[in-house]
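The structure appears right after this line, and notes come after that.
For chain A:
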Amino acid sequence: MSLLDMDERLLDLASLIDLVYSPIMDVKEFPEGVDITLVEGAVANEDNARMLRLVRERTDVLVAFGDCAVAGNVTALRNPIANPLPVLQRSYGPDPSRMPGLHTPDAEVPPLVTKVENLRALVRVDYYLPGCPPSADLIFFVLSELVAGRTLNLQSRATLG
Partner candidate 1 sequence: MSVTTLTINGRLVSAAEGASILDVAREHDIHIPTLCHLDGLSEHGACRLCLVEVAGSSKLQAACMTKAVEGMVVTTDSERLRTYRRQIVELLLAERNHVCSVCVANRACELQDLAVSMGLHHVRYEPQAPQLAMDASHPRWIIDHNRCVLCTRCVRVCDEIEGAHTWDVMGRGRQTLVISDMNEPWGDSASCTSCGKCVRVCPTGALFEKGAVATNKDPHFVTYLRMAREQKLWNR
Partner candidate 2 sequence: MKMLDAAMKRHRHQPDSLIEILHTAQELFGYLDVQCLKYVGHALKVPPSRVYGVATFYNIFSLKPRGAHTCVVCLGTACYVKGTAAILAAIERDQHVEVGGTTPDGQVSLVTARCLGACGLAPALVLDNEIHGAMTPETALARIKAWTDHDRG
């Protein structure tokens, strides 16, 4: 959402990029030969892990976008408990029929991983863009720099949280 906070600056960016994959686009398969990918969210289930590895393989510059991708953040709050099941039971009640697919993973619902990881734990990350959410100004700065082919140096512009 904070992408949209860039307001009219989005139009400037739009003229410089081709958006080839996004959750709001009807593209099933992550394309090859992508220049820049912003990955948001932590790795919480096996499908996330598979997807992340695929993205890494097909992307030139991978940016961990937001605190969850950078550090696990809220997604990783369950890590001290080690096993996701108690968290689910606490949220959805102990009755397994109320959370089909979670007790016994199926094709629809990928199994949760025991420990939520940030992106770096699984793949090489080129840049980190922290913030929960990152500010629109910062996103604009990062995208402008990367699109222009410059090496990103955030220094003290960004903060976790």
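If you want to know what made the cut, all candidates are chains of the complex that A comes from, given by their letters.
We take it that contacts are C-beta pairs under 8 Å (C-beta built on N, C-alpha and C of every residue); 3 or more make two chains touch, one makes a residue touch a chain; residues count from 1.
Just so you know, these numbers come straight off a predicted model, no measurement behind them.
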Which of the candidates 1 or 2 touches chain A in this complex? 1
Sort out for me which residues of chain A touch candidate 1 in the complex. 64, 67, 70-74, 76-77, 79-82, 115, 118, 120-121, 125, 128-130, 132, 154-156, 158-161
